[in-house]
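For this view, one protein chain was removed and the others were kept in their places.
Per-chain numbering from 1; labels A and B assigned in written order.
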Amino acid sequence: MATSTTAVPSAGPVAGSRSFLSRLRDGDEIARLITFLFAASVVLITLLLVFELWQGSVLPRHKFGFNFFRTSVWDPIFDQFGALPFIYGTLVTAGVALIIAVPLGIGAAIFLAELAPARISDTLEFFIDLLAAVPSVIYGLLGVFIVVPLMREYIQPALKNTLGFLPLFQGPAYGLGFLTAGIVLAIMVIPYIISVSREVLLSVPRDQREAALSLGSTRWESTWKVVVPFARGGIMGSIFLALARALGETMAVTMVIGNTPTISASLFSPGYSIAAVIANEFTEATGAMYTQSLIELGLVLFILTFVLNGFARLLIVATSQRGAGMGHT
Amino acid sequence: MKRFAGLFLVVLCLAGIVWADSALSINGAGATFPYPMYSKWFDEYHKKNANLQINYQSIGSGGGIKQVTEGTVDFGASDLPMNEEQLKAYQDKHGSGILHFPTVLGAVVATYNIPGVTADLNFTPEALAGIFLGKITKWNDPAIASANNGVNLPTNDIVVVHRADGSGTTFIWTDYLSKISEEWKKTVGAGASPKWPVGLGGKGNEGVTGTVKNTPNSIGYVELIYAESNKIPYGSVKNASGAFVKPSLAAVSAAAAGAAKEMPDDFRVSITNAPGKAAYPISSFTWLLIPEKFSDASKRDALKGFLKWALDDGQNYAESLSYAKLPKEVVAKELKAINKIQ
Partner (left out) sequence: MLTMTGVCAVVAVAVLFFILGYLVYHGGTSISWNFFTKLPAPVGETGGGMANAIVGSAKLLLLATLIGVPIGFFGAIYLAEFSGGPIAFVVRYAADLLNGVPSIVIGIFAFTLVVQPFKHFSTLAGGFALGLMMIPITLRSTEEFLRAVPRALREGAMALGASKWKTISTVIVPAAYRGILTAILLAFARVAGETAPLLFTALGNRFWSPGWNQPTASLPAMIYTYAIAPYEDWHRQAWAAGLVLLGLILVINIVARAILSRGIAVPRS
């Protein structure tokens, strides 16, 4: 032990010109340690979350295995749990939402990024950001008292009269159901699509645009044939983000989807989503199998959104880097 | 930043201290069926005993059973008695039992919203089972129309509304349907959250009432008070003696008369499809689920005090809220049972 004392000065990690001891005295090492603990806690919390979801759903994973996703019986009385209707409902409502929100959102983003004068664009963007901040329970409130009656009285009968030959628009008009939930979700995710897509479009280098315009194309042609394809990845990213958000949305969907586990081709039919069934049944699930099946649903939701968010981020980053890279040339 | 955080902490501690010892809080959760009754009771009782707050959250009977078993609430409430398995689960987890205390009686009514129809409809058991099985899909189906001469029923599709959460109201309803329909018993059965053949789900009695009220041509089942206070019509049901009985306090009491005399010691009893000409067939007791052993003596004494009050003075609030008072025999038996709480 005694010999090591002579080695201390040279063995200490020396960065720059200051020794470990002086940094310790200045508080650097303590600060590093403290901030590190905070940063590490983020990782810890996330790991714990994954662990709890995994650990909490052991029973149904063992008992049902892959059948959990293939069967549609959800019967707490006999401890039979199949998640198919919830997965179906989640995907269908999110799908409807995207069909409505994507054209509208991207259209608006193109307008804001390419065509509108900067001042108008910024002002509108400000309002759209506010729209993104409206809490989902308020969308639900509006859904229950405005969208649902509107659907029942006007939109669903109109669809039935015109497109009723399609299996999509058949059955009684309840007002509540897949279509209504999809529409409310669409309203909720449009701001996300606009915000992110506008950002991506704005990052497309000027010279791309100018080149197209100088070759004699119209404003619209340069936008549609040059700028949008250039930003395609990022726009796709915004759509994935919106999708992730739509899949995980709870309150607004619970309030308007009808809360019945059904798989039906008709969009008028009431349905159920993963998030909604957790919200409705988690406090009352008696028995370990029931509770753990709900937690497994949570796990499914977590994995779905995790994958989508990952995709989205990759696409957005790739596009804006491409833009940045070309901008410097 | 740090100063801000410090300030927050101080505020936090102060607030915690100020609020901490102001009152004794007891938390309960469960059935939505007696929620109007309980919220009135706990409100009145709080007025009499300012330092006691009993917070009741209507999360459904299934939730009441689960949360009291988990120990996350002090007491539960349910419209279906706990079954043997649930009692055992409680016993295993806590090492002591749980007691059922009937508090009031109520009726589950078939409530509907048919534009243009203001008359009170008559429902035969077959019609109710058919509608909820999805076999009867139009309002002017002969099975409904035959019991309602002179009512102009529309050709519209019937919208069935049921509960989305695990519910004692659902249990009472399906328990009744199982007793009168073999097909129902075989395909759906009686339970708090059965697999529904058709319909929309609403959360709680509140949710079902809200959905029926907002959805033309719908039918749902709710506790009497929910239909009454929201002024939506509800139908008479043909009972075991063949008479159409409109849900009322007297008709509920009549249904309980038989059970009152032969009440088992643990109070777990079903009175659906009860005999008697005046009995409304879809009636039930509703229960508070109270642990036998409390670790906190002040909570125990407060709850015992409340129970005694609810069984005595509290009963007088029942009728104004469309619940039937407990029969005298049952009250006497319960007052004795209160001593089992330790």
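We take it that a residue touches a chain if its C-beta (ideal position, glycine included) is under 8 Å from a C-beta of that chain, and two chains touch if they have at least 3 such contacts.
Just so it is clear, the model here is predicted, and its values are computed rather than measured.
Undergrad: For the chain that's been dropped from view, list the shown partners it touches.
TA: When the entire complex is considered, the left-out chain reaches A, B.
Undergrad: Out of A:L59, A:V144, A:L179 or A:V204, which touches the unshown chain?
TA: That would be A:V144, which touches the missing chain.
Undergrad: Please pick, from A:V134, A:L166 or A:A265, the residue that touches the omitted chain in the full complex.
TA: Touching the chain that is not displayed is residue A:V134.
Undergrad: Specify the residue from the set B:S39, B:T137, B:N156 or B:S248 that touches the hidden chain.
TA: Residue touching the chain left out of view: B:S39.
Undergrad: Of B:F101, B:F123 or B:Y226, which sits in contact with the chain we cannot see?
TA: Residue touching the chain left out of view: B:Y226.
Undergrad: List the chain B residues touching the unshown chain?
TA: 1, 3-5, 8-9, 11-12, 15-16, 19-23, 25, 27, 29, 35-36, 39-40, 42-43, 46, 53, 55-57, 59, 70-73, 202-204, 206-207, 209-210, 213, 225-226, 229-230, 321
Undergrad: By the contact definition given up top, give the residues of chain A that touch the hidden chain.
TA: 23, 26-28, 30-32, 34-36, 38-43, 45-49, 52-53, 56, 103-108, 110-112, 115-116, 124, 126-131, 133-138, 140-142, 144-146, 187, 190-191, 194, 219-220, 224, 244, 247-251, 255, 275, 278-279, 282-283, 294-295, 298, 301-302, 305-306, 308-309, 313
Note that in this section only the chains that are shown with their structure count from here on.
Undergrad: Any idea how many Å lie between the Cα centroids of chain A and chain B?
TA: A distance of 38 Å separates the two centres.
Undergrad: Using the touch rule from the top, collect the residues of chain B that touch chain A in their complex.
TA: 29, 59-67, 69, 86, 89, 157, 159, 162, 164-166, 189, 191-196, 199-203, 211, 214-217
Undergrad: Touching chain B in the complex: which residues of chain A?
TA: So the residues of chain A touching chain B come out as 73-77, 144, 148-149, 152, 172, 174-176, 254, 258-260, 270, 272, 280-281, 283-287.
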